[in-house]
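A protein chain is absent from this complex, but the other protein chains hold their places.
Up next is chain A:
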């Protein structure tokens, strides 16, 4: 049970900046997701919290105590690795018991109950005597989870725990992780590059790029009000449509696009909207262009049009049919529009 504070934490290797000035307080029992493309510094941030990496600058506090000079073992955290890092020479039972055993010697009676409880939580009871090599990927993943929860630590750190699982298993394990974290109500920091995992699991999401925090907020905030074009293009499937153009007198114009009344000052601007917010109309839409591609998704049809160099997608009714090359009219009312500065990419307006 602990609040984790990062005070202006930075990590540099020579002139390379891994994490730049990370400043955040993670509340007790919060589920925080660090999200970003690979190499954005999210794993480094987590490793600094774990004590596997020393911050170049800044201070890390767990439960109010500075931990910068503490060894990983003294920070009372548990970590799930992307590769699971199970001990191949021990069976499942011994793997789960290991954190208890190294901390307080061989007092087995007390351990047994804890190991059994942890293994029951992740449904591993029947595999306790197998070696990791004899388990499937999903089972190994659950052993790693059990090993983390057995000790009831201050915080869980999870480094892309689902990325080695197949798609179906990922969905069920994701639900299991959400449930575990709720059951145990322990502060959890979860690193992923998958925005769906972030949206589904997080109380709060931190979007990072190139070592810099881009936005911190609840999944809804991040989805509905991306702070800049990077977040807008990273969150959502498909990502937000971004059209570069110009604003004059509050009206946005770009190739085949005219949106009146978007506001903002005159000059270069980027207009964003989500595929599911826009709709295809018979005529009089703000974007009029020939269809570039048409994809049937089952529950909907995705239409793309090409505006200059950028592709713009619109989600429409599943019964919609048209030929590639047919001109469509797309309605983009101002309420669904997000406006970003053309130079800095920062969001304009609320």
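The rule is short, and it goes like this: a residue touches a chain if its C-beta (ideal position, glycine included) is under 8 Å from a C-beta of that chain, and two chains touch if they have at least 3 such contacts; residues count from 1.
Quick note on the criterion: contacts and distances are computed from a predicted model.
Engineer: Write down which listed name, "Cbb3-type cytochrome c oxidase subunit", "Glycosyl hydrolase", "Carbohydrate ABC transporter membrane protein 2, CUT1 family" or "Acetolactate synthase small subunit", is the UniProt protein name of the chain that is not shown.
Structural biologist: Spelling it out: the chain absent from the display is recorded in UniProt as "Carbohydrate ABC transporter membrane protein 2, CUT1 family".
Engineer: Decide which residue listed in A:77, A:115 or A:280 touches the omitted chain of the complex.
Structural biologist: A:77
Engineer: So one chain is hidden, and I want to know which residue out of A:88, A:284 or A:325 touches that hidden chain in the complete assembly.
Structural biologist: Considering all chains, including the one not shown, the answer is A:88.
Engineer: Could you pull out which residues of chain A are in touch with the chain that's been left out?
Structural biologist: Interface with the chain not displayed, on the chain A side: 50-52, 71-73, 77-79, 81-89, 98-99, 102-103, 132-133, 147, 151, 157.
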